[in-house]
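Mind looking over this structure? Questions follow.
Note that this is a trimmed complex: some chains were dropped, and none of the rest were shifted.
Order of writing sets the labels: A, B, C and D. Residues in every chain begin at 1.
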Amino acid sequence: MKRSEVTEKILDIKRMKGWDWAGIAKKIDARQSPFYTTAGLLGQMKLEPGQAAKAAKLFGLTKMEEKLLAEVPYRGSLPPGPPTDPLIYRFYELIQVYGTTFKELIQEDFGDGIMSAIDFDMKMERQPDPKGDRVKITMSGKFLPYKRY
Amino acid sequence: MKRSEVTEKILDIKRMKGWDWAGIAKKIDARQSPFYTTAGLLGQMKLEPGQAAKAAKLFGLTKMEEKLLAEVPYRGSLPPGPPTDPLIYRFYELIQVYGTTFKELIQEDFGDGIMSAIDFDMKMERQPDPKGDRVKITMSGKFLPYKRY
Amino acid sequence: MKRSEVTEKILDIKRMKGWDWAGIAKKIDARQSPFYTTAGLLGQMKLEPGQAAKAAKLFGLTKMEEKLLAEVPYRGSLPPGPPTDPLIYRFYELIQVYGTTFKELIQEDFGDGIMSAIDFDMKMERQPDPKGDRVKITMSGKFLPYKRY
Amino acid sequence: MKRSEVTEKILDIKRMKGWDWAGIAKKIDARQSPFYTTAGLLGQMKLEPGQAAKAAKLFGLTKMEEKLLAEVPYRGSLPPGPPTDPLIYRFYELIQVYGTTFKELIQEDFGDGIMSAIDFDMKMERQPDPKGDRVKITMSGKFLPYKRY
């Protein structure tokens, strides 16, 4: 069985029930970020066994599907090539435009290394604005210095 | 003359002088984010004529080079394909892993549309942490709803 | 269930009934552009719940299919690479030939920014011409200036 | 000599002189669309010998450069792959999203064939709008029916 089949089943049930991710995430684990839980249900993160059990109950999943949710997935949520969906493409565009700037400024402040995408967290907020509300995304990743040896 | 030649010249001078972007940005326009100014000097953003004049003085640029800095560039700072540099790749990886999650959560909260990469700003901070300092990036983009017609 | 399956079902029924898009669009929402409605039925735009309900009735769709039509799709209607279909390729060719001209002329008139593809509308008309009728396409997108920060 | 070298020289002179395309186009041929003339100076269209002569005088070009402007170029103004520049990318995105809709609606109205990108013209206007001015682009291409044989 493939993880993508579980994702499709979850999306089908969510659609028919009219649920939202915020509510689902709260039911699966209220102390965990909805970002993380949603990514898990979309097949990109591993749920803890207890969380997978709650998800299985909520969505009526089989034992096999529940166990798949608690397994580390082969990550990568997009078809190959630059993303065609405009919402996702804009993030890709930011890397095209700001990639070298990220590199210069992070290295100037921290030295040679990277911002971890593993020891990493993120949150999203709605920023009210009279000219039109804004999407605010805050990322935080541990700086990992290149080891000299 | 190509914008990339100006970028290379600026990097050469910065290297020999031992300057840093924070200081350079302050001299060019203290009220503008160093993110924006650095991106401009790296050939991805247009500087205002007054800023370009200050940059020209600082780096000893020709009139042609100064005018190029005040021109809208053909944007795109990276060679084709997924970025090979590890620092920049990690951002690309975040889109691979979280792309569909961004889509689901932004649309759930805001409806059909995108986070603008044009009416957009960003800042970077060092987040002290006993387990190792963290890179904190805050992005804010105006939500643009799809127009119905 | 995948949106592309709904698209295929809609095309099958339209073919057997001998309907046309103009008529279908009028039945689903007479005040909305046939461009928008057709794009929705082809899986590229979100229909409003009321429109989706009408579409479901017209095409005999299941509840799941109706709800999919009212969901934001993962956009991108073409296989990867330059489009092989000649009608669609000609639009791609226009970007190849006129891409830099668009950039120069829009920026000369409006400054640094883009023509939105989100706050955007379009219409198509038949332009009678003794030498052969012409396809006339009118696009209008809000100009979005790059935010300085 | 390569056409792209002429383009670069023209852009350099235009930049130093502070000219704009509208004014340049008027001087080269006031009866020809600025769209066409700009595309010619950017290396995508062939200028008539008389126009090339005027361009040569205006920009101080050599005889070789003048003749290159009057030659049919190898068309294609963009590096390979989806365009990285956001302004140009938005046009590419429109094809991704509306490609199949163009196909359906043009064929429904005109039958089997294409909108010519050769017997084609285009104009761009500024559309004042209290919520933000809009870019209006009007394209018109002869419909070419597939020949049966």
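What we mean here is this: contacts are C-beta pairs under 8 Å (C-beta built on N, C-alpha and C of every residue); 3 or more make two chains touch, one makes a residue touch a chain.
Fair warning: this is a prediction, and the values are worked out from it, not measured in the lab.
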Full complex stoichiometry in copies [only 4 chains shown in place]: 10
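One rule holds in what follows: only the chains that are shown with their structure count from here on.
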How big is the gap, in whole Å, between where the Cα atoms of subunit B centre and where those of subunit C centre? 32
Averaging C-alpha coordinates per chain, one finds the centres of subunit C and subunit D separated by a number of Å equal to 23
Two or more other chains touching the same residue: where does that happen in subunit C? 35, 74-76, 78, 100, 103, 107, 113-114, 116-118, 120, 122, 144
Residues of subunit D touching subunit C in their complex? 20-22, 34-35, 38-39, 42, 44, 75-78, 83, 85-88, 90-110, 113-117, 120, 122, 124, 126-127, 129, 131-144
Which residues of subunit D touch subunit A once you look at their complex with the stated criterion? 81-82, 84, 86, 89, 93, 96-97
Can you check the complex and tell me which residues of subunit C touch subunit A? 1-2, 63-64, 67-68, 71, 74-76, 78, 80, 117-118
